[in-house]
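Here the complex is missing a single protein chain, while all its other protein chains stay put.
Naming follows writing order (A, B, C and D), and every chain is counted from residue 1.
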Amino acid sequence: MAIENMAFLIPVLPALAFVLTFFLGKKLPNGGAIIPIIAIFTSFVISLLITMNLLQNPGQVVSQSYNWFAILNVGILIDPLAAVMLSMVSFVSLLIHIYAVGYMSHDKAQPRYFAETALFTAAMLGVVLSDNILQFFVCWELVGLCSYLLIGFWFEKPSAASAAKKAFLTTRVGDVMFLAGIILLFADIFKIFNGSIPQGVYVLRFDEIFSHIPEIAALNTQIFGFEVSHLTLITLLFFGGAVGKSGQFPLHVWLPDAMEGPTTVSALIHAATMVTAGVYLVARTFPMFIAAPYSLLIVAYIGAFTALFAATMGLVMNDIKRILAYSTISQLGYMMLGLGMGAVIGITAVGDSLFHLINHAFFKALLFLCAGSVIHAVGTQDIRQMGGVGKVMPITFATMLIASLALAGFGIPGTSIGVSGFFSKDPIIEAAYLFGESTENWFPYLFSIVAALLTSIYIFRLIFMTFTGKPRTSYGGHESPAVMTVPLIILGLLALVFGALTKTSFGNFLKETFGNNFVSIDIHALAEMGEYHLASHGSGSEPLIILWMPVIVAFAGLLISYLIYGMRILDMSSIVSRNNPIYKLLYNRYYQNAIYTEFLAVKVVYEGLSLAGRSIDRGFDWLVNFIGHIFMELADGLRQLQTGVVQNYATAVITGVSLLVILLKLIMEVF
Amino acid sequence: MLNKHFTIMQILTAVYNFFRPRIAGMVIAILFFAVVITSIVYTSWNSVDQIPQNPMDQSNIKGIGMLIFTDLVVPFEILSIVLLSTLMGAIYMAKGDGTQ
Amino acid sequence: MEIPILSLIVLIPFLFSVLTLLTKNKEQARAVALLSSVVVLTLTVYMYLNFDSNTAQMQFQEFAQWVPSLGINYQLGIDGISMPLVLLNAIVIPFLILFTWNDEKNHSNRFYALLLATQGAVIGVFVSLDFFLFYVFWELTLVPLFFMVSIWGGPAKHKAAIKFFIYTHVGSLVMLLGIFALYFTAWKQTGTPNMNIEHLLSQFQFISDGLSRNLIFLALLFGFLVKIPSFPFHSWLPDAYVEAPTAGSVLFVLLKIGGYGLFRVSLPLLPFTPSMDLMVTVMAALGSVSILYGAFLALAQRDLKRMVAYSSISHMGYVTLGAAGLVSLSVSGAMFQQFSHGLIMSIMFMSCGVINRATGTRIINDLGGLAGKMPKLAVIMMLAFMASLGLPGLTGFIAEFMVLTFTYINQPTYVIIAILAVIITAAYHLWAMQRTMFGVYNQKFGVLKDISASQTFSMAIIALLILYFGLNPSPVLNMMITNSEKLVSLLAVTGV
Amino acid sequence: MIPLFYYLALSAIIFSIGLFGFMTQRSGIRMLMCVELMLNAANINLVAFSSYNADLTGQVFALYSIALAAAEAAIGFAILMSIYRVRDMINLDKINVLRW
Partner (left out) sequence: MVDLTLLTPELTLVGTGLVVLSIGLFLNTNAKKILSYLASLGILASLVLVLTNLGNGGMLFNETLSFDALSQFFKIVFLSVALLVSIASIKYTEGNSHTEEFYSLLIFATVGMMFVASANDLIVLFVAFELASLATYALAGFEKKNPLSLEASMKYFMIGALSAALMLFGISFIYGATGTTSIPGVAENINILLGSPIGLLSVVLMIAGLGFKIALVPFHMWAPDTYQGSPSVVSSLLAAGSKKMGFVAAFKVFMVGLIALQAEWTTAFALLAVITMTLGNIVALSQNSVKRMLAYSSVAQAGYITMSFVVMSKTALAGAILYALSHGFMKAGAFIATAAVIYMVLSEKKDSEMPDHIDNFRGLGKRMPITALCMTIFLFALAGIPLTAGYMSKFVLFASTIEAGLVWLAVIAILNSAISLFYYARVVKYMYFLSSEGEKIAEPVPYTVAMIIAAIFVLAIGFWSEPFIYWAMEAAKVLI
């Protein structure tokens, strides 16, 4: 059992690496990259060992917690959910660090880069490990900080600096909602304990929260007229935080701009790890979601809509990284949809969406890294200027192709042949179908199918525009060095094989998450509270056509993009032009920029409230000065009384005497 | 003897011209006077009914003398200092520096 | 043997401030000043080490008769409320002196004398248990700052100094009225004049008519609110903070006597004021409004230092809000906010000072891309800005979290208003950070050299402290919690 | 015998005339005369009360106040003389350099 008490090392080692690289980085070769690589490797090994242990006896969960301050604690919880995430995060981060050694080789601020990525990994591992909601929030914000620092890595570029600010602010809006959820949760628990929390009870720990779910659900408040249960409010506020972090519909604007940072950063943070933190939050607090009426439905709808919405925009992007960014948003939409399907398939939803999360991490990281090596070689990010890169960079082309196939999701349902993307996305679509069947609400299913179609269209558009055809501009493309291609190959293998191997064992491994020594909940009892009636049978019993639909759609997408971009048989100029309203709408990204920055941030907040506030403040200032001014005026006025003539003084004395007598006489009469 | 006959009108106008610039002072003085007179009138002074006439020596110099040097000797002494200091001050102020 | 440690801590700064006046040149003056602040620091640390943090009683008490016929005596003592604030002052002042180590100021011996005098006066306020002594030190804090702003201040220094002096003086005079009323009613009830704070507070509930109790409470509250400063009485702050030299602004920030008064005097009185819940809602409303108001105004500022001044108003709103929460952890959260605000704001003002001296301007739009030229400053300033906007892992977050979470229980509406301000706080901090540090470098500044060794050292140490207390607040927080439990228990007694 | 009231009325009248003169006269000497007038009015009062209360202190006080009046007159004229020497006029309403 020695491995359990090594668990705290997982986040601590990368944090140590951050401190060392930050200060000693300059002196070491290529910015001291070796330190974080070693640290993350050890964390990966430890988490892998713990996962192995957990696989044997899933009931035995690692859980340690120590007193932090007042009634709050700091602790570690590794249950199947956390173990899987730990291994994925450390593994992907390790590969990307190795890749970054090559990618950042000629950048002069390498120590700072490696320090920040090491800190990011530590924070992300912290998020995954934490056993209470407060520590979760603390690491959650630290992850936000690292993304701010890394997006704004090349801070000389004003666009990078403003992108970083935009990213931090938008995620901050989500974090505020998350904080509000924690505050509401704490207040309710405080009420439940009616004012005095017994010694040694850590209020915000997950087991404590889950054990009080029934009481919290009982409390409800009036908001805008209709009755809302506190649990729904808390879960939706948590979901608000997840929307902010994972770039779901209203708060996704920052993710495309986050591409300003180096590609390895995009790969690590905006593909594999950070953005999935939102999904992980919903997964970690899944019992609360399932016990809260309506909240899972809202998760599902937003997830589905984002999937479609992002995919439409992905179609028209010309910058290679922005296409992948929208693809990430779309896939995250899928994961949220998967969790939302918990309303119909219960706990397995967590397994499905986590499975998609892990696979997506692999092939999306791979896509970004390939894009990185293409940009590294070609020098531009605009796919219209690329073409025929495949001949020059065979390995990158091959791995990119595998990743695209995985993303589109090719495979034979029912058998274990297929790309990992297929095995993870398919159950979600089937669950959507089941959801449609049981609640007559077909939107999620429709959105997911159309999104799948668009996904394969835009990914293969990218493949054909960059790798096939004649080179449109002259570039001295050369294959990336070994240090970059090796991680590509490893990720390529995983993208191909991982799905098939672990599709069943992954599912039931994750079922154990909420039934172990740390916390044991009866999902069905909670579901009743949430008014969700879980479908009795698992997926797989749909008619044949539904089973094959995802694969058909993937092929259709491949065919369409091959015709348009591969063979160039259709003349796209009529569609891809300014006057085509739909294209313009998509190209301008539904004018979000205009809505968010110009109107909301600048007009309403800045001009409206701040400048108004400043004028009020000037009013206060003027008031204080005015009082001072009155006294000076009065002083000059009264000063004139002193005429300097003796006779006037005498008159003043005498009048004073006579008036005083008369006045006193009056006052005496009155009182 | 008046070599010119002054008509009542001329006297009145002269009086008016005299008082016109000083009307304010006039009003205040009359106000003060009124206040003093009313307060005197409304007080009932318990004065003795008959001033004690001491038929044999009309003057009360002896009484005053006795009083000055028994009860009120302190003011007397202070008065001497007053006169001395006023004298000194007045001479200092009045004495020119011998030029004109 | 019982060395009068508290009197030493209060009197040494005054003594040395006179000594610095006599020194001839700058080198001697700053050496003497540093020596005095280091001595005070060691004494405070020694006191902190054997300070028992789980009793709310007064410790290290000292007593000496001063004016027996009026019941005034020289009485000092320290407990969980005042210990962290004394620690804050004792820690930051030496580094402040180090920070101003080599800027060429005229009359630098007067400068250091005033600095030490303020330190002595502020610590005096925190440790005095006699209301008369409390008021004397309270007034004494104004005089050296008035001189400091007027001599070494910015362009409009005279107006700002006079305005600050009179505004806070009126506030403290109204407080004096409250003290008189309390003092004399207690004198009438107990027959003997006694100026001890504990005694007066305990006599407060026996005052017969409710109206005078309300008036006394309001008069005292007004004095403290002007000093914090909270929303309606804050208009002296922007001018005073902006026109003061860097060291002056840092001293202003260390001047936490307003909040301290709130905890020492107002909260014990609260349960016995007749219209108590009105008072609590007023305090909570003022707190949350000043948070929002300060945040919005900070967003609208073009001058960096003025923005930091308004953000200080916004942060101090948490103190009033936390105090109004009337839960032991919300009150200790407010106390911790005082402590953390002192640390964070001192670095922010120091960095404003450095930028102003290096580039000659504080207008945010003219600055740009300083991170390239001044990396050390950039890192420290980044940490300070992050702490100030409430990033977890730093003291700012701990205080904000405790105040917001535990005040929500009694004052939900005002916490919701305050939460809105968190986004605006993040906005103006990031906007300022991005405009000054990142983006394209403004060539007209020519070559800029980074902050000097002494400045880096002092700012770095305070930054490390912020990090340390952010991660592990309990060394300071436990004593606050014990005291706030005692304060809040008074409420329970009266069945609130 | 003459009731006390008449004396008091007389002294009040004289006092008011003195007051009126003091307030309105421009020349310093006339103002001094008016001060003398007022002091003597007070003396009348004192003597009247002394005789009607059959108590001599009033008369002694009157004596003292006469001495004081003399002293005041002396210092008054000395000041006026030095003003005349410097300003060649003693219209006191012109002497208002010190004002506001």
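In the analysis below, a contact is a pair of C-beta atoms (placed from the backbone, for glycine too) under 8 Å apart; a residue touches a chain by one contact, two chains touch by 3 or more.
Note that the structure is predicted; figures quoted are calculated from it, not measured.
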From the touch rule at the top of the page, work out which displayed chains the omitted chain touches. A, B, C, D
Touch with the omitted chain, as defined above, among C:V136, C:V282 or C:I363: C:V136
Of A:A482, A:I552, A:V602 or A:L638, the residue that touches the missing chain is A:L638
Since one chain has been left out of the picture, which residues of chain B touch it in the full complex? 35-36, 38-40, 42-46, 70-75, 78-79, 81-82, 84-86, 88-90, 92-93
List every residue of chain A that touches the chain not included in the displayed model. 631-632, 634-636, 638-639, 642, 644, 646, 648-650, 652-653, 655-657, 659-661, 663-665, 667-668
What does the interface between chain D and the hidden chain look like in terms of residue numbers? 8, 11, 15, 18, 22, 28, 31-32, 35, 38-39, 41-42, 45-46, 48-50, 52-53, 55, 57-58, 60-61, 64-65, 68, 71-72, 75-76, 78-80, 82-83, 85-87, 92, 95-99
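By definition in this document, only the chains that are shown with their structure count from here on.
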For the chain pairs A-C and A-D, which is connected through the larger number of C-beta pairs in contact? A-C
Distance from chain C to chain B - Cα centre to Cα centre, in angstrom: 69
Calculate how many whole Å lie between the centre of chain C and the centre of chain D, each centre taken as the average of the chain's C-alpha atoms. 66
Hunt down the residues of chain D that sit against at least two other chains at once, touch-wise. 19, 23-24
By the touch rule stated above, which residues of chain B touch at least two different other chains? 24-25, 28-29, 32
Is the chain-to-chain touch network here best called a line, a ring, a star, complete, or other? other
Residue ranges of chain B in contact with chain D within the complex: 21-22, 24-26, 28-30, 32-33, 36-37, 40-41, 45, 47-48, 50-52, 60, 63-64, 67-68, 71-72, 75-76, 79, 82-83, 86-87, 89-94, 96, 100
Where on chain C is chain A touching in the complex? 163, 167, 232, 234-236, 238-239, 293, 296-297, 299-301, 329, 332, 369, 371-372, 386, 391-393, 397-398, 401-402, 404-405, 408-409, 412, 415-416, 419, 422-424, 426-427, 430-431, 433-434, 437-441, 472-474, 477, 481
In their complex, what parts of chain A are in touch with chain B? 647, 651, 654-655, 657-658, 661-662
